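Sharing a structure here in structure tokens format.
Missing here: one protein chain of the complex. Every other protein chain is in place.
Chains here go by letter, A and B, matching the order in which they are written, and residues are numbered from 1 within each.
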Amino acid sequence: MARIGVVVFPGSNCEYDAARAVEELGASAEFIFHSSTSLGDVDGVILPGGFAHGDYLRPGALARFSPVMDAVAAFAAEGGPVLGICNGFQVLTEAGLLPGALQKNRGLTFLCQPTTLVVSSTHSVLTRAAQVGARLVVPINHFSGAYTCDDTTYASLVDHGQIVLRYQDNPNGSRDDIAGVANEAGNVVGLMPHPERAMSTLLGSADGRVLLEGFVSAREIVH
Amino acid sequence: MSSVLQPLHRALGLTDAELDDIRQVLSREPNPLELALYGVMWSEHCSYKSSRIHLRRLPSKGDHVLVGPGEGAGVIDAGDGIGVAIRIESHNHPSAIEPYQGAATGVGGILRDVFSMGARPLAVMDPLFFGALDDARNRWLVEGVVSGISGYGNSVGVPTIGGELTFDECYSANPLVNVLAVGALPTDRLALGVASGVGNYAVLLGSSTGRDGIGGVSVLASAGFAGDDGAASLDDAKRPSVQVGDPYEEKRLIEACLELLDHGFVVGIQDLGGAGLVCATSETAAKGGVGMDVDVSAVHQRELAMQPFEIMTSESQERMLAIITPENLKSVTDVCEKWEVRASVVGHVVSPTTLPDGTSVGMLRIRNGFDGEVLAEVPASSLAHDAPLYDRPRQRPSDLDAVRADDPTNDEPVGDAATDLLGLLLDPVWVYRQYDSQLFLNTVVGPGRDAALLRLAGPGLPESKRGIAISTDSNPRWCALDPKDGAALTVAESVANLACVGATAKAVVNCLNFGNPEHPEVMWQLSETVDGMVMGCNALGLPVIGGNVSLYNESGGRDIDPTPVIGLLGVIDSLVAPPPGWDWNDGDAVVLVGHREAAGATPFPLAGSRWATRRGRRGGHLAGFDATRLVSTFNFVTTEVALICGGASSDVSAVHDVSGGGLAAALAEMAAVTQRGVNVSQLEGHAELFAEFPGRFVVATSNAEAFVARALGAGVPVTILGTVGGTTVHLGGLVSINVAEIASRRGAALEEALALN
Partner (left out) sequence: MNYSVVVEVTLRVGIADPEGATIERALPALGFNGVRSVRAGKMFRFDIEAESSDEALTSAQSLAERLLSNPVIEDATARLVEGR
């Protein structure tokens, strides 16, 4: 059974949801408090959504200096699967584990709504079980979700298949409709939409399952 | 501001008679600090001194009621070892002055009420009332309030799952910002705001104490806005009293308090809301029948040179008071350190004092150092429970008969019903998409539908298949014409909303927003409203387990329409599939469930309807309240939907309550969200299209014969209205509009009115 660590910063609020989702997929979840310097023996790490450190200064800006982030960086460098969802994505970009940055939404309001995602690359621990071109209904829930990067970074993202998910109808002004990106190796992924909120038709969509299923079973592939 | 010197007690909002009462309680002259304590605790906002004699009439008992009115929140037993806590409050006056912080701190306050019971907050709803949007200040208020709720609620990590949005000129200078929260707890974690155990400590948790909100309860919440333009003219003078919220502090406070309660480290706990520390210390001591020594110098302060009265009455946000045993102090501070929450011992529980006549009374003593000078000493219960009660004069408005006689029901329909219908439709999506409505993975039905429906699940709760449903409802247009029947019908409307998601109504909370209680007409409205609520709740078997009263909602001497807001909590025993919602299918038969005509003399009353209000017609007679027919219809619809939620197959594909905008609006809304038209042939003219009275549902079914047979078997009348299909909404030859136009007009109405696009 895969063991997934869920990092809890003060101000995180999707940690229980992320844990519930991975447990529904047959993995075990354990919370790793931000002050911890070790991840323990885990097969993957999720940085969940929320407002780590109140999102004060910038989303993710203070969380990247939490002690646990050194352990996350080391785990990522060894090829360990790391997933940042929403605020977790913002933390990963601030920490330099993923390229680019997330800016305020084009409309300058918070947006909580369903979106349709198009799988653009399966070269990542998140999208490895999906099909390129597949359309997945997954909700977004953020104020600062407009993906931004410079032209050089963008060209490199395209060349290496690092753009893993795009919005069908761009809700927030992201460059090239980008909803999620991976690092070059594909083991670190961040996305603004919340796949853990799309686990059941009772709640509107089960399309997030294919993403998280791929993630919780990614370790053996990476190895 | 006036420079005329007035006696201190009057400046603190106390009358001369109230000063005499205080002298009698103390058997001496109060000192200025003591006067300040009474000033805030005996304010209308804290003491309900004008409304309490009426509120007593409300039913509050029930086998499933674990906690009734008087605590932080009411709690019901939802089954499976889970209690559900619910609370509603107003933050009207702070929001009129600084909409972002007013609304944000309203959310923060209500959450503390809920987690002070040991419940994890699971959802928030926000009934909002503003003036017309052709006024720039009203647009600014809407944007500020919505972003305040969004900014605080999303960040603190509690989903906002619905509410209401009402526009009427009477709220132009005095918007209403009500907020409701629900939470859930394992029933054995239930906590109360009671101090006990002589020698125990009172620990202040959370934010530091500043001057924000000083005098908020007496100055802001308990006096009307005098200027003709309402809050605008008083902005500068009153702004310093507005509190500033910090959702990040609150989030850590929630986690810390729930962890303390889980470990059993806490004897009693209460939030600091209106009247701050004096309220929390005097109420916990009074409820426990003990005394309390409070050391003002032990309170962590964020500003220099704060006076004892400022420390005691500050409304700085994100603070809780926990009563703990001395042995647990280390464990408590360890938990607080983990969550970076400040904790300081500010009070000691002490024995009651024996008076010369032999009775004993718990004294609240304010000291400078626990062994230091006594700055104030008053009976805790005199602050918390013994404010004077006023039976203020009541008078039926002299023009009410004339208003009622001016009934729009028989107006010749002027103009075109299609245009009227389009003008009534407004999708509040611009508001609710700014709210995180999905956190905790419980939201089965979110904002924008009849009622919200949640799985009853959350961190630390026992496993359960149950769900809870919540609706907030109000109808000031009805209540202005007839506060008694209007309030009863509002309760019925709320039960109808819960029926649409299959939930059985269990308990009511209410927020009574009224004008100036010193106006006899307002007190008459309040008293009639309470009577109507008693009638509605008794008929529908509902206890009222909590509430809030907001008075002095007026501007320039004009009172708002009576605006009682009902918050209704219901339970569904098995929630494994979503309710049908509004998604009808081509070929479905469209059936009106319930009595087609209203109870009373008028079959299709337009009094108080949106149709009439939009035409400036505000008079008339409401539908009657007929409990028997309502109960059978509600039970039938609830059962039909609950079966579907429990996993049974059904011919029912859509259910929608007929409410604001009448039958025409209900049909148009279903057409708009599905992009499927409907053809309805037999209607009795424009009055049937737009009449508003609860007890009717639009149901779409793939098997009309079977459905009708079940309804008649349950003794519920039904009318087959027509069939789903095509791309046009045809209503009895009066309306014929393309669904795409309905959807686009409905979708754009709010953003257009806000001048956002």
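Simple rule for what comes next: a residue touches a chain if its C-beta (ideal position, glycine included) is under 8 Å from a C-beta of that chain, and two chains touch if they have at least 3 such contacts.
It should be emphasised that the depicted structure is a prediction, and the values quoted were computed from it without experimental measurement.
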item	value
Chains still shown that are in contact with the chain withheld from the display	A
Residue among A:3, A:20 or A:106 touching the omitted chain	A:106
Hidden-chain contact residue, picked from the options A:149, A:164 or A:182	A:149
Contacting the left-out chain in the complete assembly, out of A:13, A:66 or A:93	A:93
Residues of chain A (touch criterion as defined above) contacting the omitted chain	57-58, 61, 65, 93-94, 100-101, 103-108, 146, 148-150, 173
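To be clear about the criterion, only the chains that are shown with their structure count from here on.
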item	value
Footprint of chain B on chain A - complex, ascending	10-11, 13-14, 16-17, 20-21, 33, 50-51, 53-56, 109-113, 139, 141, 143, 194, 196-197, 199-203
Touching residues (chain side chain B, partner chain A) in the complex	147, 150-151, 154-157, 246-248, 251-252, 338-340, 432-444, 455, 458-459, 575-578
